[in-house]
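Just passing along the structure, written as structure tokens.
Every protein chain but one is kept in place in this view of the complex.
Labels run A, B and C following the written order; every chain starts at residue 1.
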Amino acid sequence: MRTTSVGVFKVATKGPGDVSGLISLIGSGAIDPASILAILGKTEGNGGVNDFTREYAVAALCTALAPKLDLTPHEVEQRIAFVMSGGTEGVLSPHITVFTRQQVATPHAGIAGKRLSIGMAQTRDFLPEELGRSAQITETARAVKAAMADAGISDAADVHFVQIKCPLLTSERVEAAAARGAKTATISAYSSMAYSRGASALGVAVALGEVASDISDDVVLRRYDLFSKVASTSSGIELMHNVVIVLGNSEGSASEFEIGHAVMDDAIDAAAVMSALKSVGLGTTPKSGRELVNILAKAEASPDGTVRGSRHTMLEDTDISSTRHARAAVGGLIAGLAGTSAVYVSGGAEHQGPAGGGPVAVIAHLP
Amino acid sequence: MRTTSVGVFKVATKGPGDVSGLISLIGSGAIDPASILAILGKTEGNGGVNDFTREYAVAALCTALAPKLDLTPHEVEQRIAFVMSGGTEGVLSPHITVFTRQQVATPHAGIAGKRLSIGMAQTRDFLPEELGRSAQITETARAVKAAMADAGISDAADVHFVQIKCPLLTSERVEAAAARGAKTATISAYSSMAYSRGASALGVAVALGEVASDISDDVVLRRYDLFSKVASTSSGIELMHNVVIVLGNSEGSASEFEIGHAVMDDAIDAAAVMSALKSVGLGTTPKSGRELVNILAKAEASPDGTVRGSRHTMLEDTDISSTRHARAAVGGLIAGLAGTSAVYVSGGAEHQGPAGGGPVAVIAHLP
Amino acid sequence: MRTTSVGVFKVATKGPGDVSGLISLIGSGAIDPASILAILGKTEGNGGVNDFTREYAVAALCTALAPKLDLTPHEVEQRIAFVMSGGTEGVLSPHITVFTRQQVATPHAGIAGKRLSIGMAQTRDFLPEELGRSAQITETARAVKAAMADAGISDAADVHFVQIKCPLLTSERVEAAAARGAKTATISAYSSMAYSRGASALGVAVALGEVASDISDDVVLRRYDLFSKVASTSSGIELMHNVVIVLGNSEGSASEFEIGHAVMDDAIDAAAVMSALKSVGLGTTPKSGRELVNILAKAEASPDGTVRGSRHTMLEDTDISSTRHARAAVGGLIAGLAGTSAVYVSGGAEHQGPAGGGPVAVIAHLP
Partner (left out) sequence: MRTTSVGVFKVATKGPGDVSGLISLIGSGAIDPASILAILGKTEGNGGVNDFTREYAVAALCTALAPKLDLTPHEVEQRIAFVMSGGTEGVLSPHITVFTRQQVATPHAGIAGKRLSIGMAQTRDFLPEELGRSAQITETARAVKAAMADAGISDAADVHFVQIKCPLLTSERVEAAAARGAKTATISAYSSMAYSRGASALGVAVALGEVASDISDDVVLRRYDLFSKVASTSSGIELMHNVVIVLGNSEGSASEFEIGHAVMDDAIDAAAVMSALKSVGLGTTPKSGRELVNILAKAEASPDGTVRGSRHTMLEDTDISSTRHARAAVGGLIAGLAGTSAVYVSGGAEHQGPAGGGPVAVIAHLP
């Protein structure tokens, strides 16, 4: 029996602090604020350590939603999962995607097949020295399974995108660890973002059976043949635990949406993007009435320094970080194939898809 | 009668000073150095005012070719047209494309249709205050016509790409003008690159009848509805005149190559890229034996701040110049559709294609 | 009779959203929130068009102060003047400086000389096409005089720093003007910051009699021999009018602080910094008991491309904007001479001090 319904709303923003679109949708009754489970956003920052647009966006959303939910801003932040991915390089357009979940009293008749479902869970807080290491992998795997259960999904094949928000190291955190005699995986804040994203993605891979469950610290950022096909991890300064959001399809959902995915083998894998579109009835000859809602993808500079045999310069650029380059390029490709630049392309795809590639998921609205 | 043959060689580089690939091709006899007419390159710099990779690449090529041509490096620079476009953002891969032209003694039998032809010309040196204004437009138009004649092309419809190398303003040049009481179009070096590119493109449009010939200074960087569909202009600090290279197809050519083009209406116009590929028998179902040599395209951030209705942030970014953003995004799209990241995507498409779009040309090797 | 007292509190911040230091001072009773007149801050952003740390900091401060003042956040923003200068390049340390003003019942005995006084005023909202032009100059001059009166200062010689917060142009604003048939001073958002800062500074110069009052549009960003020795202007996206804060010394003040200033003739004018320190009894041999509170200075890349005869590269750098370069360099010098890196050095000194130089003011706490 279909007991839940999941809604997806893509809302353009005019700046990281702009909440007017969401507030309008709440005002018009299109969104019941109490049903909001998660908000994924693309914000204008650099996506790096000093990207304050992420926390600014979250602060603005929490402040705006607080009176709607009769909570304090801090309580809103505890209740809703906010994942802000900084960096709208190239054509990428700042926006938020709001996911809602509600119980359905009387499901629509005539729903066939599995429909979009969403589940959430989180890990405990990590110590700085646990980031990028097996503790983060194991705890994340556990949270992924909990989120699948929350989404009413039992088959790993029905999981199409696992978004994780994970911590990073700052000078302060590195020193706090050092003061206890503990050595962090790296002393660089920027590098720690990669470690945290990588270990979190391996946690997804462990949970979904994509890799063996007994993997060690050593593989993080080294064994790029180990990866998840659906993990998307994003590190931010504002938390010390992992928040896991599972997106998939479920028989128990009465949603008007469906999700599918493919894996880009490299940063110019147009075929994979087309395949992901086709998996939900879109693509060159879309099924009648189906409409694209959003594309969720990860991008990275291939660590071997080449794309399909040609040298790239993303990893040797001291002016622009490689994550910015990768988002711009993959964003350009996906926007071109999707026909819209308001897509969610996030950087840093360590262990998320093969080296240099990444997962690409598509959410379609069904007629 | 087919009297000339034009060759095209795409050579990967390991850095702006790397000439080893070209020297190998000369050593093996594949390229006769005396036949080299022009070299277009993508180099690793930022494509901005302080992009020294362009002049470094030219210096390295001149020094390497000098003994092969029995000339001084300076004489090589006078003889061959070097157009280095800085900026290999995203997946773009540094490379050079070498164009050769030779007289053919006995043309291959069975050549049908028009084949790749190339012609060159240059303007006089400009005064700083002429950049971005009608003097630059008019002189460029004259040089385009001379280059067409040099290419053996009389019909504007046979012109598929006009590459122009044009000057920019530096503090010194602005002051030199001011000392004479002359006011330059802008006092910013960075802005002057746009003015120079724009006026040069309008010169192409005038020559090819795409716009009226009596256009005034005022339209430059303002009337973006006036543009050329085949102009590609690139500004650099190293010269004070315009160098014009016309690429088209001609009955008089016995080349093994063909060129075609389309116009991207915006930065995510995948259909235009496919159309350009199809125009030379490539695309989703390529004609037997045809192979892609290179794609030559221009990219820019649309001046109205949107891409197909969605806001972009390229023009408001103080960390990364909009030309870098645009090259990265359009480069990602073209590389995805072409299957290779060694493509020539150059930034700053003022009056080169519609606002936010740009020309895209494809060179194919025929069986 | 000394009727007012002005307090100055420098508070380190841990990020643009960090209000904990200020809230602590309020909690301890050191600051009466009702007495807060203005807050000047250095935030972590790039100081450019897309520097969202400024508005984030203001939003965080307004949200935090609202319950303390029994106002809405929006009302707080109307009541207190917030001037956030983005960009803590080099050694510069993020912090806020809180200015308070209160009536004094019984002034301290034995106060000699003039003491720190502060006054505020604001202009009407500007139209986009008024920015950088005489309307902005004239309205600003009027507001400066009103702020002097508010500060109880009648002699221009007693004015030591005039901080102005002014608007900038965005694509939207440029288009809004164009839709009305009006042409803005520039179409570039980044360039508009310079125009707005320049015209605002000239407004100060007019008010203080440093330049003639009938200056025309043409001088803005061209006649750099026209400038104010005490103006400091900072442009931000969040407003469309100018906010003027006058800092000086007044007989009517019972403050424990004193302010003085000097003018840096170029970006390496160490002597001027020492002179400013000495003007309030600091410097190499400080008067007993006097302590440095903060230094307020403006920095810019000299428009002629040189510093004391040697070429600089700030204006030709496409990777880093010249304002960032200038803040880093001048911030390094001032921090070295002051012995602290928590100083307020703001970029973009058009018509604020001579070309390439800028005003430098020092606030000292008296024993």
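Keep in mind that, in the parts below, a contact is a pair of C-beta atoms (placed from the backbone, for glycine too) under 8 Å apart; a residue touches a chain by one contact, two chains touch by 3 or more.
Owing to the predicted nature of the structure, the values given are computational and were not obtained by experimental measurement.
The residue from C:28, C:106 or C:310 that touches the chain not shown here is C:310.
Shown as candidates are C:67, C:289, C:336 or C:367; the residue that touches the absent chain is C:336. Contact residues of subunit C toward the unshown chain are 12, 14, 44, 46, 88-95, 267-270, 273, 307-314, 319-320, 324-326, 328-333, 335-337, 339-342. Looking at subunit B, the residues touching the absent chain are 15-17, 44-45, 50, 52-53, 55-56, 59-60, 63, 319. Along subunit A, the points of touch with the absent chain fall at residues 46-51, 170-172, 175, 187-191, 221, 303-305, 313, 315-319, 321.
Here is the rule we use: only the chains that are shown with their structure count from here on.
Among the other chains, the CA centroid farthest from that of subunit C is the one of B.
Rounded to a whole number, the gap between the C-alpha centres of subunit B and subunit C is 46 angstrom. Centre-to-centre separation between subunit A and subunit B, using Cα means, comes to 39 Å. Counting partner chains per residue, subunit A has residues 44, 319 touching two or more of them.
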